[in-house]
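Of the protein chains in this complex, one is absent; all others appear in place.
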Amino acid sequence: MLRVGVFGAAGYGGVELLRLLLRHPEVEITYVAELQTGRRISDFYPHLRDVCDLVTDESDVAEAARRADFLFFCLQPGVGTAMVRDAVATGKKVADFSADFRLKSVEVYEQHYDKHAAPDLVGTAPYGMPELHREEIRGADFVAVPGCHPTAAILAAAPLVKEPLVDLSSIVIDSKTGISGVGRSHINLLNHYPEAAETVAAYAMPRHRHVPEIEQELSCVAGAEVKVTFAPSRVPVVRGILATVFATLRDPDADLQSAYEEFYADEPFVRVMRAGELPSTKHVSGTNYVDVAVCRDDVCGRVVAFGVTDNIVKGLSGAAVQCMNLMCGFDETTGLDVINVWP
Amino acid sequence: MLRVGVFGAAGYGGVELLRLLLRHPEVEITYVAELQTGRRISDFYPHLRDVCDLVTDESDVAEAARRADFLFFCLQPGVGTAMVRDAVATGKKVADFSADFRLKSVEVYEQHYDKHAAPDLVGTAPYGMPELHREEIRGADFVAVPGCHPTAAILAAAPLVKEPLVDLSSIVIDSKTGISGVGRSHINLLNHYPEAAETVAAYAMPRHRHVPEIEQELSCVAGAEVKVTFAPSRVPVVRGILATVFATLRDPDADLQSAYEEFYADEPFVRVMRAGELPSTKHVSGTNYVDVAVCRDDVCGRVVAFGVTDNIVKGLSGAAVQCMNLMCGFDETTGLDVINVWP
Amino acid sequence: MLRVGVFGAAGYGGVELLRLLLRHPEVEITYVAELQTGRRISDFYPHLRDVCDLVTDESDVAEAARRADFLFFCLQPGVGTAMVRDAVATGKKVADFSADFRLKSVEVYEQHYDKHAAPDLVGTAPYGMPELHREEIRGADFVAVPGCHPTAAILAAAPLVKEPLVDLSSIVIDSKTGISGVGRSHINLLNHYPEAAETVAAYAMPRHRHVPEIEQELSCVAGAEVKVTFAPSRVPVVRGILATVFATLRDPDADLQSAYEEFYADEPFVRVMRAGELPSTKHVSGTNYVDVAVCRDDVCGRVVAFGVTDNIVKGLSGAAVQCMNLMCGFDETTGLDVINVWP
Partner (left out) sequence: MLRVGVFGAAGYGGVELLRLLLRHPEVEITYVAELQTGRRISDFYPHLRDVCDLVTDESDVAEAARRADFLFFCLQPGVGTAMVRDAVATGKKVADFSADFRLKSVEVYEQHYDKHAAPDLVGTAPYGMPELHREEIRGADFVAVPGCHPTAAILAAAPLVKEPLVDLSSIVIDSKTGISGVGRSHINLLNHYPEAAETVAAYAMPRHRHVPEIEQELSCVAGAEVKVTFAPSRVPVVRGILATVFATLRDPDADLQSAYEEFYADEPFVRVMRAGELPSTKHVSGTNYVDVAVCRDDVCGRVVAFGVTDNIVKGLSGAAVQCMNLMCGFDETTGLDVINVWP
């Protein structure tokens, strides 16, 4: 059994990770840390009573490294940077949920976030999206878990920029997100139930800080620089992202459906919808799946592609477990075969 | 007092129209028709008990024309076409909610809907959007009320195509709609509460039948042909549309904020948000307002514009009342100064 | 025109009051106060842009009394007590939204709230429910606006305790409330959208602080002491309360429907549903109506009665306007004939 430790266990990413790890057959959770120490996880989350009686410890990398062999850091950008650096230095395997090590450029990072506390480590972790970096992740000891918007957007767009099938300067992405994306600690008027219910609202224009991730990864797939226009909006669902990608086709007759089916032929967690089908976030809620679909606007010579994901599973904690599986030599899907409820 | 009649009074468009007309100081409702006759409106809508005791009549244009001077047809496309033709022939004033007379081309209509039952009348009604066709509407006896997606999309995009500020072939629109847009009679699995709640879903790709309306009107503003790629999605709110418009700027330094403020300077129902503000559908819910906002993605040289509307008020029945006000010489805002609740 | 002033204008009760007063034909708003001064109401509530450009002043009773003849205090219990006392002392008319002057007993008040800051004034204001205290309110200069749960519960139960039709010791009330009841300033984890959505939860057991109000008023109607068991729950709607009242019938054959119809025969805002009909909060949302229904469980010899209300309209601000109308000699329904949207 792999001994794992979790920092930031009581955030939405942390508790989702616990849900998956508690039923993972190869894993034993031996350490959980939170700001509020000495409390049972079920004190934060009553639904876990009788399910998870782990008690929170202080955030202490050395202690964590003694008790565990794989460390997850489920913290906001900038908060755990130094701890992640220390954890990597212990030689233990590490997955970081923050944005701190996703971007390969310190400069770009500092344009969107604060000053980086461990710039030397930037660029050393593969971007934890197995669909694009499986072999890198398999060989890695340290991985940067992708953001939620980028997961839906990149996987929806990647087959288009491969050859490329589209004009790389034409990409526009509209991404609708459920409100759990703000996390458990961003308790403010905007997320106050009476204000957040029954409305759809644009936000974070014109350059959401997830944009450079999307650009970095699509550029990597394309082998050329890709810049995108990205417009996020908030919709009153708890979980789920629908990213819609628009781009101008280079060849208006390209077989888009086949391109998607081939690109994702061997992927366990990407389901290419049949021609004519369109995705709905509820279909992937609670699971590690991303459903993608593609169709063509013949009149304008454009492709419209869609990706849906659960922002906390494949958009965060599920992706982290998928990376852990690869890094530790487990079957990639282990512990991720949860079936979601309907309705 | 203007005597008005309403066909299709028990649909969502009809009952919203009744709400507005019942408080309109210049209007008296003298005739309401529905498939189920002899029933009080409050039998269909218990919330209107003690508020509206009108009783439904058979749909009979001649009788309606005897009893009323302005006739509203709140029916699905194709259903009331012949009645509308007959109503127009009586010389009474007419507003049609269906899509039947919005498009100027029978051919385009028949590509998206069924065979047209009154092709001779096509092109005779102004498109009922005062912001673009005020003088035409003022002089008209027959008006075609715009669709809900087009209202948000056209008003968000119009200032961009005017000069134009953008490459006219670059326009992409992503439009999120609440579920009341399906109407009261489309009771199916997709709109069954347990299936429609907690999900965001793409639909009607690649050419929603509202697209030709958007193209017709933007072409009219631009004075040149405009084609758009349009992707609608359904979100679990009852009312509201957020349309997001993307386009490539011709001049990357154009003063977009001023362009919007000037374009809508004299409009009573379009509010241009201040620079940096972004719209939320709840801000216009229940009202005839459209809030529009514009911002620039400097990296890509693109503009992103937004429009929010209540799909049943400014997106349908409120627009109809606004047209009626113009056609009958009332102040344009009469009866439309309702204030929405918050939250 | 009556000049009115509003303290606490930017809370949910305040903004709802503004909505009603702005369209009230006999009223002019001449003073609004908030903690954050010098700001337009539309800075707090963007949906009011171009609708209400009032600017917030400091909370100053003397200044308010110079500028207005009727003062509304829309503040939390205990916050504005001293100001209310000062306002009453100016001889101006006053309506208080807090719970401070609803209870006739300082002792009972202090069991449920903090120490009372103006005990001398306790008992001087009629309980602002015209259905029970119309004449008192008409003659009053100072009124205590009822709470939201009590409005639904008292009006659902009152006809039962009148004669009484039920065993007065048998009354049990289960009250389901939308989340706007917490107000705009109670921004906490419980009301964080991802936690409040998709759940129904019990709270405030066993003695919600609204219970003494219910007991006081039902005792008053009964002419005998009434105690009730009250269980509130939170449901994920923005607005609305459904109170369900259970009691044992003294005469199992009593004509309950007639009793309700007679009790409320002359009430403009209480709609007794027809026998067999059951209420839904959406039917009264945004309006000053309370819909009540009554039915009998013959097997157990019990009555079950229901009341639905919009917690911010008839449950707060609408009731206040209704009282103002009575206190100022306007028709009781003036400014309250708003029609709600559907759906």
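General remarks:
Letters A, B and C mark the chains in the order given here, with residues in each chain numbered from 1 onward.
Here is the rule we use: a contact is a pair of C-beta atoms (placed from the backbone, for glycine too) under 8 Å apart; a residue touches a chain by one contact, two chains touch by 3 or more.
Since this is a predicted model, take the numbers as computed values, not measurements.
The chain not shown here is in contact, across the full complex, with A, B, C. The residue touching the chain not shown here, chosen from A:116, A:133, A:149 or A:239, is A:239. The missing chain, though absent from the display, is touched by one residue of A:96, A:131 or A:198; that residue is A:198. Contact with the undisplayed chain is limited, among C:117, C:235 or C:254, to C:235.
Although one chain is not drawn, the whole complex shows that of B:91, B:194 or B:252 it is B:194 that touches it.
Even with one chain removed from view, subunit B keeps its contact list with that chain: residues 12, 178-180, 182, 184, 187-189, 191-198, 236, 238.
Although one chain is not displayed, subunit A still touches it through residues 12, 15-16, 19, 22-23, 45-52, 180, 184, 198, 238-239, 271, 277, 280, 282-287, 289, 312, 337-343. What subunit C contributes to its contact with the hidden chain is residues 169, 172, 174, 176, 178, 194-195, 197-203, 205-207, 227-231, 233, 235-242, 244, 246, 278-283, 285, 293, 295-300, 302, 304, 306, 308, 343.
Everything that follows uses one rule, which is that only the chains that are shown with their structure count from here on.
Copies subunit A and subunit C of the same chain sequence form an interface built mainly from equivalent positions, shared numbers / all numbers used being over half.
The two copies, subunit B and subunit C, are related by a rotation of 180°, based on C-alpha atoms and rounded to the nearest 5.
Averaged C-alpha coordinates put the centre of subunit A at 38 Å from the centre of subunit B.
Subunit B and subunit C have Cα centroids separated by 37 Å.
A straight line joining the Cα centres of subunit A and subunit C is 46 Å long.
Across the assembly, subunit A contributes 178, 194-195, 197-198, 236, 238 as residues in contact with two or more other chains.
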